[in-house]
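One protein chain is absent from this view; the other protein chains keep their places.
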Amino acid sequence: MLLELIDVTIHYDTAEAVSGVSLVVEEGSVVGIIGSNGAGKSTLLRAISGLVRPTSGDILFDGKRINDLKPHEIVKLGVVQVPEDHRHFPHMSVMANLRLGAYLRKDKVEVQADLDNIFEHFPKLKARRNQKAGTLSGGELEMLVIGRGLMAKPRLLLLDEPSLGLSPIIIDELGQVIADINRQGVTVLLVEQNAGLVTEVTNRGYVLEVGKVVLEGNINELMSNQSVQRAFIGG
Amino acid sequence: MNSRLYKAIGWLTLLVILCLVPLFMKQNYVLHVLITIGVGVVLANSLRFVFLTGQLSLGHGAMVSLGAYFSSLTVMNLGLSFWLALPLAGVFAMIVSFFTGYLFTRLKGFYFAMVTMFLTMVVQLVAEQWRGLTGGVGGLTNIPPPNAIGALGFDSKADFYYLMLAIAVISLLIMYLLEFSRLGLTLTSVRDSEALAASVGVNTRFYKVLAFGLGGFFAGVVGSFYCHYYSAVSPSSFTFMLSIDVLVFMVVGGRHRFVGPILGAVVLTVIPELGRGMKEYEPFIYAAVLLLIIVFLPRGLISLPEQVRILLRRGTSPSERAASAITRGSHRA
Amino acid sequence: MYVQDLLNGLTSAGIYILIALGLTLILGIVGIVQMAHGEMYMVGAYVVYLFSMSMGLPYFAALVISIILVGCLGIVVERLFLRRFRGDVEGAIICTTAFILVLQTAVKGIAGPSYKDIASPVEGVVEVFGARLSWEEIVIILVSAVLVVALLVSIKWTKPGQAMMAISEDLVGATLQGINVDRLSSIAMFIGCGLAAAAGGLIGATFSLEPFMGGFALTQGITVIILGGLGSVPGAIIGGLILGLIDGLLTPQVSPTIASIVGLVIVILILLFRPKGLLGYE
Partner (left out) sequence: MLELRGLTKQFGGVTAVDSLDMDISAGELVGLIGPNGAGKTTVFNLVTGFARPSKGTVVFNGRNLTGMSTHSVAKVGLARTFQMSNVFRSLTVIENVIAGAHLDARISFWESLFHTPSAQRKSSRVRAQAEEILEFVGLQESRDTPAAVLPHGHKRTLGIAVALAARPQLLLLDEPLSGMNAQEVDQAMALIRKIWESGITILLIEHNMRAAMALSQRITVLEMGKKIAEGTPAEIKANDRVIQAYLGAKGRAARVD
């Protein structure tokens, strides 16, 4: 098991944001976490990346407990998060943004190769490599932050609502990109509100509601589940 | 109800004791320290009044300065009575505060703090430069004491002490009444969330300017008292370090409670006086106290009993921890 | 002669830029307003005095030692205290104000309150474009230019430099790239305090030292970074040039005080129309 959460509870102030969540992510898989606003999805990812400490429970990566590690130590293990809202460094160039993804890597030659690789995959980024990142469109930004995540050579890529504010066409493209990444051997944990993207790329998923896992299993089964349908479309 | 009664009795007793002090303490030194405390208390509390809206002002030095020059110039050049000049100095500083506050309040947090600090420096520099009016770097000297009134002839420290006491009591009373009225509620709501306050119809800019102006009023009054007490005023009397000192009183005492700044001014005025024997190293002691408090009691001296209680009880509930964190979070500009 | 004033202004600008770059780095990366920055500048000057005048080392060696020592002092202060005040404006102001007192008192206690002079490393005057420029001023302009260029290059081309840019743009985003923010804070504090020490050591060769010389440095530094925009490195440079030139061009026409007033009023006006400074963002 690459990532395992055992009975994780997280508090913000006094409020319980995540309560007793357990989940597993197998090596090589794409796992989805679906839930509406305020369900605790982002909090969960923040905890995995070490930005908040769980009040109780264990987070295991590759069998090792990572609860108490600092964020940069977690990145070093290969757990890389692509944050919400296409969060980037707006006043730095596209190239500089990508290079920051490889901040902890020492293998200069390979970093250059990976950079070329990413430019090959995202020709739009290549064309704008010397522009400030803040000038990119929403879709380009998402490609940029995913590319930046890949520059870290992750074993596990955490994606926090990549579809946010993107048009359906771009979301379709994004699905392709995620599938490609997975095919290259990177395990992906995808957190989404957009059920469409999740069904497209994942095979297993969890439904989170108010900090609790309410359903888990095969994604197609989840999506045809009455209560999920209701949660998303009110049927 | 009862606790309110006890509180009132406590404050009255303290007031009576303070009134009697000059009868027992004849040393000018003690009275001088008490007067200095009074100045600090009024300034720190008026700074806190501005801070009720979440604005951190370092412009208090400017307002004290303006009050002092206004008062000494009107008394010396226009022959105005001190008793008229005192409130007018406050009004003058208030008007300047309203005007500058109107310009500055669109800046937030650090920018507001810095721009108000510049205001203090500009006032100081103008005072240095405008020699014809302010006497330049040397400042004004031989400022007359207040005209005698009743039993107060202002030929002894005790008379100044009573004047300061009166100013402090009246100022604190006004600020207390305002803070615990609807107005105070509105000011606090602006600090907690400007967006939410605006959405229920609060003209947030108006209230921020109002708080800044009222804070300036008390600073101006103190400035007026100050120059007649020392019978001199110069540009270097009120540098931006004065603003910082006042801020230190407020934060070290406790910025979230009305009594906080009072406590801060008392403790931080007395400590250096105690260290007088080791004059050379007195600032060390002062700095050490500051660091200790800001690191271990971020909510100020006033939170000491509460912190001790929490420590003693050890296993605190999350809600208690949060309760003690409320005011900590809300001050963020 | 305008060329003369311009060159004098450039000298001031060099000093202001060094001070402001440090302040802005510390603000952007450690996340606090370093009120005791002027005291780092003052201590820097005294360390140069100690090594060059008391111990007889060459001036430039003393300058390098001073930069390193004061930089290390910065690291200690950051580790022990400043770290916990990230984002707490009042707390940071008070904590660093305490250091103003500590450093002033310490220097006054050790070196005494009287003025001290550092002998100039190079004497003499040169004619440039019809203006007379002392070697001391040339040293200031050259050394500060070298330091500024070195800083710019290392920000642009080294990993820690890019990491610092990232932190000042987005703290959480930077953390997620594996950047150790605590370590970078120490580095920023080292650089910032080192630059302040350099400015102090440079000015020490022209003006006398006294324990309270830091106040002026702090106000000029803050003016510059507000002018240029908080946290912006190019902003600090442009702001420093503007303020330095105001100084150089106005001082001979009017009194230094009026020049200061004009500087402050310009800053206030800029802030009112561009609340984030000239090159500020966020």
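Lettered A, B and C in written order, each chain numbered from 1.
The criterion applied here is as follows: a residue touches a chain if its C-beta (ideal position, glycine included) is under 8 Å from a C-beta of that chain, and two chains touch if they have at least 3 such contacts.
Here the structure is a predicted model, which is why all the values come from computation and not from measurement.
For the chain that is not shown, the touched chains among those present are A, B, taking the whole complex.
Contact with the chain that does not appear here is found for just one residue of B:Thr186, B:Ser234, B:Thr269 or B:Ser303, B:Thr186.
Only one of the listed residues, B:Leu84, B:Leu196 or B:Leu274, touches the absent chain: B:Leu196. Within the whole complex, the absent chain has one touching residue among A:Val52, A:Leu77, A:Val111 or A:Met223, and that is A:Met223. Those residues of chain A that touch the chain absent from the view are 13-15, 36-39, 135, 137-138, 161, 163-168, 171, 193-197, 199-200, 209-210, 220, 223-224, 229-235. For chain B, the list of residues touching the undisplayed chain reads 174, 177-178, 181-186, 188-189, 191-193, 195-204, 256, 319, 322-323, 325-327, 329-330.
Everything that follows uses one rule, which is that only the chains that are shown with their structure count from here on.
Farthest from chain B in terms of Cα centroid separation is A.
Each chain gets a centre from its C-alpha atoms; the one nearest the centre of all protein C-alpha atoms is C. The distance from the centre of chain A to the centre of chain C, with each centre set as the mean of the Cα atoms, comes to 41 Å.
With centres set at the average Cα position, the gap from chain B to chain C is 32 Å. For chain A, the set of residues touching two or more other chains is empty. Of all residues in chain A, those touching chain C in their complex are 49, 51, 70-72, 75-76, 80-81, 83, 87-92, 96, 99-101, 103-104, 148, 152.
Per the touch definition, chain C reaches chain A in the complex via residues 159, 162-163, 165-166, 169-170, 172-180, 281. Residues of chain B touching chain C in their complex: 56, 103-104, 106-107, 109-111, 113-115, 117-119, 121-122, 125-126, 128-129, 239-241, 244, 247-248, 251-252, 255, 280-281, 283-284, 286-288, 290-291, 294-295, 298, 331-333.
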